[in-house]
Structures are given as C-alpha cells and as structure tokens.
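Note that one protein chain of the assembly has been removed; the remaining protein chains are unaltered in position.
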Amino acid sequence: MIAETGLAALWLAAALSLLQLALGFAPGMLKSGSGPIRAVAVLQGVLTLFAFAMLLLVFATTDLSVSLVAENSHSAKPLLYKIAGTWGNHEGSMLLWVTVLGVSGAALAIFSRRLEERTFVAALGAQGALALGFFIFLLFASNPFARLNPPALEGRGLNPILQDPGLAFHPPTLYFGYVGLSVAFSLAVGALVTGKVDRHLARAMRPWVLGAWIFLTLGITAGSYWAYYDLGWGGWWFWDPVENASLMPWLAATALLHSLNVLAARESLRAWTIMLAMIAFSMSMVGTFLVRSGVLTSVHAFAVDPKRGVFLLILLAFYVGAALLLFALRSGKLSEGPEFELVSREAALVGNNLLLSVILGVVFIGTLYPLFVEALTGAKLSVGAPYFNAVVGPIALALMALITIGPLLNWRRDSGERLKRLIIPALLGLGALVILLIAVPQDGLLAKIGFGFAIALFPASLIPLLGRKLRRTPLTTYAMVLAHFGVATAVAGMSISSLTTSETLIAAKPGEIVSVGPWSIRFGSIRPVAGPNWTALEATLYATRGGVIETLKPQARFYTDPPTATTQSAILTTLTGQLYTVVGQQVGDRWQLRLWWKPMVTLIWLGGALIAFGGALALLGRAWRGWRKGGVR
Amino acid sequence: MTGWLRFAPILLLVLIVAAMLWRLANPPDTTVHSQMIGKPVPQFALAAAVPGVQGLSSAQLADGKPKLVHFFASWCVPCIGEAPVLDQLKKQGLTIEGIAIRDRPDELAGFLARNGDPFDRIGSDPESKTQLAFGSSGVPETFVVDGRGVIRLQHIGAIEPNEIAAIRAAVEQAR
Partner (left out) sequence: MIAKPKHQRLVLVAIALVAVLAAVLLAMWGLRDRAAYFYTPADVVAGKAQPGQSVRLGGMVEKGSVERLADGVTVRFVLTDGAAKVPVVFRGIVPDLFREGSGAIAEGSLEPGGTFDATNILAKHDERYMPPQMGNQAAERQTAKTVMK
C-alpha cells in the first residue's frame, strides 16, 4: 500500500511538472500572474517529497515485497543503514535527485520575491521541464516502487562494507549540491527568455548557488577524507572519473559564485554568468550520467545497464543542447554592462573565471580522453594523476595569485595603491619558498611554489579586514576572508604533506622496532580478533617520538558475506600531522607493515571545512541583511 | 565572427554525446582474449575429473572431427545457466569436451547430476595450467577446435541461446 501511494504521488508530481512547464512558457498564461505556477511548483515539490518519504518508509520497515528493498536491504541491518540504503542504489538515488529538484523548485516558488515576474515564471517553467524529463526516466526506466511477487524471504543487501556513516551521508550531501545548481540553470533560462540579466537576477540566484556550493565543498572534502582513511593507500585524491564528476560542477559553481558577485555589484559579466550557470548544472548532469551509465569504469559506479545509460544521455543531451541553443540565439540580445579597467576587481574576477574554466576544461578532457581514443582508434589507455597534477597544478598556482590580489582591488578602476599592502605577505611567501628550496632539495617544485603562495595568502586574505571597524564589517566580508584563508590552509596542507611525507614499507617480526620520519614504532603483537560479521588480524603498534607512547591497531579484516578483505588503517592524529599505519600479509614469521608520517595533512580537510564555513557565513550574512531590510528574501 | 562561434558549444556537445553513445553501444571489454587462436592446442593429458567419464588429452582433439572444448567448474555460477544451451548444442550433433578447473570429483559429480552432462570427456585441470595454456582466463569459456587440433574460435562467458547459431556456424567452418 505504501509503495503504491508513493508511486501514485510520483505520477501526480510528473503530471504537475508538465503543467508547470506549460504554465511557464505558453503564451498568454502570464495574464494570471505568477500565482498559479507558484502553486503548481509547490504542490509538485510536496508530492515528490511525499513519494520519497514513502520509499524511506518501505526501507525502514524492510518491506521485502518491494523489489528494491529485497535487492538492497536486509532485516538485520541497523536502522540507520536501512534508511541510508534508500539512496544507496540507482533507483532510490534517482528519486532523491528528483526530490531535491522538486523541493528546490517549490522553495524557489515560495521564497522569491525580488525577481521580475516574467523571468520568474519562465524559470519555474524551466524547473518543471527539468523535473519532467527525470520523472519520465524514473517512472519508465527506474521505478523504485516496483513490487516483487512473491515477496523475498530476506534481503540481499547486507554488505557490511557499505555500512559506514561517511558512505551513508556522502550521496545526499553531494545531491543537494548537484541539484541545487538546477535552480541556477532554470533562472538562467528564464533570464535568457526575457533578456533581463541584472542585479536582481544575481541576487535571486546567489543563495541557491551558495547553498549548493557549500554542500559540494563539504561532500568533496568528506569524500576525500573517507577515501583516505578507508582505502588504506594513504592518498586523498585519485583523479578517479567519479571524483572528477564531483569536482567539475564544483569548479563551475565556484566560478559562477564569483561571477554572480560581479553581476550583483556591477551588472557586468552578464553573458558569462548565464553561461556558467548553465555549465554548472550541465556538469551535475554529466556527473550523474557518468556514474550510472557504465561509460567510465570506476569502483564507484553503480551497476546499471546500458539502456538506462542511453536514456540518461538523451535527457542530458536534450537539456544541455536546448540551453546552449537558447544561449546562442538570445545572448546577443543581452545588453552589455558598464565598463571596467584592466586593474580592477572585475578584471581579477574575469581572470578567476578564466582560470577556473581552464581547470574545468582540462579535467573534462582528461576524464573523457580515454573514451574518445578508444572510439576512434581502439587503443585502450588510462589518464591518471600524472596528467592531472601536471596540468592542473600550474593553473591552480596562478589562481592562488589572483586570490591574493583580487579582494584588494576596487571595482571598476583601481590605482593599485592598496596592493602595497601585499609587500609583506609576498616577502613571507618568497621566504617560505626559499627555505623549502634549501631544506627539501629534491623534486617537488610545484608543491614548494604552492606552499609559498599559501604562506603569502594567509596574511593577504586578512588584509580586507585591516583598518575597518570590525564590528561594523559585514558578515559577507568575513565570509570571503574565511573562505580564502581556508584555501591557503588546504594548499599549505597539500604542499607540506606531499613534500615531507615519509614512508616505511617493511616485513617485521613482532618485537622489532621500525621507524618512519621522527617516529620509532615497536611492533608489539599480532592476534586474531573478531567482530559481529568479520574476523581480522590485528597488529598492535607502539609509537613514540621521544615523548608519550601511543598505541595503534591496524587490522587486516575479512568479511564473510559477501567474502571480502579490507584493510582497516590505524591513524594517529597529532597537531603536526598524522601517523598512518597499515598491516598487510604474513610472510613466513614476519608481517608486512606500511607506515606513513604525513606532516600537516589534516590541513587539507580543515581547509575544505573552512571554505565551506566561509560559504555558510556568506549565506547567513545575506539572509541577515535581507531580514534586516524587511521581508523574506 | 561571433555568429558561428555561438553555436560552437552545441557542436562540441554533439561530438561528446556521439562518443558516449558509441561507448554505450560498445561496452569496455575487460576480458583477456586468447592469443592462441589459429594455433594448435597445447599438449596436455588430463586425468578423469569424474569417475566413469574419461579424461581428455590433446591428441584426442586432432581426430579429424571439429569439437567444442568447454572450460567450467562446479563453483561457476553462470555455468548453471548455460547448461541448457550446452544440452541444445549436443542435441544438434556437436561434440563437447569438458575441462574442469580447480574442482573436486564429488562436487563435479553433483554439478553434472543437477545440470546435465553434455560432455563426451571431462579432463581435470586442478591448477588451471591447461586453461592458461589455452589462453583462457576465466569460466565459462568455450573454444572451437578443428579436426587437426587447431584452435579456431574463443567464446568468453556463457553462450547465450541467441549465439547457438553462431557457434554451430563456427564449427561448420572448422571442418
């Protein structure tokens, strides 16, 4: 019954999205104002949310008469993971996608007041069009509520490896990010239809882009840390196609965010901003497609048959193609904004857009290159870290320079006067670089320069606060400072850890002492241990660097159902870095141990968190400003 | 100039979509193909894998009649689904020789009892040596060997019902 109710709600919502599309674009519909389409959008969102709630319910109660539950869940799973299992499969995650899409549309309908009516109506219509395509895909090719008759006796989804809190919440976080960008896309479409790209559009779009961007930043940061501690390889970014699929929308959204600030402040960069808004959500859709279609092999990929892949591809091609066509036809009608000089904040932000777009482009090309080569020549090849690090690194450095200089420039025209304040940060950065060149003579020039830039950026990011009454400074300024400070933190972490990581790979007997970096580690013992659904060999290591002795217990773990072996790394976090330990196989009377000392590596994820926090401050700052000016934004 | 430039992104989209469509139609092939096609079968003499059924040797594959050599195991799940297809091929007059890899006689006997036994002979290959020598890297795999003992075709994975005709054609060609 519950499943059928959910399915019925889904059909109704799909029908409403069709109506929403019609109301948005049919001529003559505007005479009734935006009331009807708002109501339709809200209802559609509510119904979709209801359908998702129904799916949550069948998973929470392990209703084995629903095919999806039988495939992916199990009555013995802890409740938390039963619930998370709702979106841990293709159909459920597509329903989550559509739910966020619908609820975003509803929120746009309820909360937007400042936007010009025709643009707003067209935007809601576009949102309806997006929803409609995905509803059709869901209802005809990925029905989450399909019944299983007779019901299964027990579910098949008890893979303990997937029962991890990080893994459970990683998808929704990313989805709020991906699908939040749909509103930016719809608003861009609306603005192209009416030709009104101005500060009001920017202000309507900005909270959505900020919100989505915050979630994407958090999702990527958390995903990176999870891969780091879970895979046991000591790495935190692998340029895996699915990782790239989450990075590309983030790059576009970052560029869009900064472009929106220009549009809001100066009404410049109109065509750029619209294009970026379209690209950002297009990247979200490309990402979704890549992960589900089997086009790129990756450990992350869902098992989906190629027919669904074709369906998604057609949907993607249609939406992106239509948006690009609209842009090609209508962007000429957009009036140009006020002019600005070469040395101005606008110019710095154009540079920012440029560099971020180049990074996006090279990541995109690198991710798809193997596909093109195989299609055209049959040769199989893979593109990995050597390529990505080599091409992205230098551009990222140039970007660091802009982040240091840009916030200090005035709008429209700057004399360069304030740039004098950068002399001290620049000297600090240069000093750091020189120290590294001497102290770490071997390879890693890129990382050293990166560290130099980071050292310069730390103080430089604070300069906008100099000489101001701190209590009167808007929250949005603090937000910018914090986010840029976070960038410096993350880059510092990346540089230092890549330059100074020590590794020891050795086969040792219990009782032996091994060392890594400044640490002296005694291999205490190794013994079998057991958990609820696993057995493991647990090594006990005693580590010290002259002071307190810490204990670490890495495991080589074996699950029985399905039979899988995993490494459970043991990590010691200190103020100056992390000691990362892994135990491998037995070799005679010795055991393989792999140990890393990674100085300052936690700065990477701390930086990511600071960036996201900066975004949250910006959102708060604008909401606060809007509230003080009266009325809901 | 900016005229056609505006439509350039759409052209790019078309190219990318075309590449993706190609890939969807031609999924990545992660199988390892045998390099032994066109070469004579490797020399081997395998003991009987199941009591009551003869073992298999390479000499027996050069007796003038084209045959299918089928690599399988009792622990091979797709082999269960393939059993009816092998039965069909046998009924249509093809000779199927089996090589069981890394298996035990009792489990193999159970497998054959449950799923049928279309094999003339079954050799036991407990360490996959013969399998590797054939250039096979997994189960189930089927090779078409001609009357002179030369490998003519490798079929990777279970034979689907709609592939029966193709297998028969390959055996015909191997005469």
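Order as written gives the chain letters A and B; numbering starts at 1 within each chain.
Simple rule for what comes next: contacts are C-beta pairs under 8 Å (C-beta built on N, C-alpha and C of every residue); 3 or more make two chains touch, one makes a residue touch a chain.
What you see is a predicted model; the values in this text were computed from it and never measured.
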Task: Candidates A:Ser93, A:Ser357 or A:Ser461 - the one touching the absent chain - done: A:Ser357
Task: Full-complex contact with the absent chain, from A:Arg413, A:Arg522 or A:Lys553 - done: A:Arg413
- [ ] Could you tell which one of A:Trp272, A:Trp519 or A:Trp534 touches the chain left off the display?
- [x] A:Trp272
- [ ] Since one chain isn't shown, list which residues of chain B touch it in the complete complex.
- [x] 2, 5, 27, 30-36, 39, 73, 75-78, 81, 102-104, 107, 126-129, 132-141, 156-158, 160
Open item on the list: I need the residue numbers on chain A that touch the omitted chain, in ascending order.
Closed with: 269, 271-272, 294, 297-301, 303-305, 336-341, 350, 353-354, 357-358, 360-362, 365-366, 369-370, 373, 379-384, 386-388, 390-391, 395, 413, 505-508, 562-565, 567, 582, 584-585, 587-588, 590, 592, 594
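We adopt the following convention: only the chains that are shown with their structure count from here on.
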Task: Inter-centroid spacing, chain B versus chain A (mean Cα positions, whole Å) - done: 43
- [ ] Show which residues of chain A lie in contact with chain B when the two form their complex.
- [x] 289, 293-295, 297, 306, 309-310, 313, 316-317, 320-321, 324-325, 327-329, 331-332, 368, 371-372, 374-375, 380
Task: Residue ranges of chain B touching chain A (in the complex, touch as defined) - done: 2, 6-7, 9-10, 13-14, 16-17, 19-28, 30
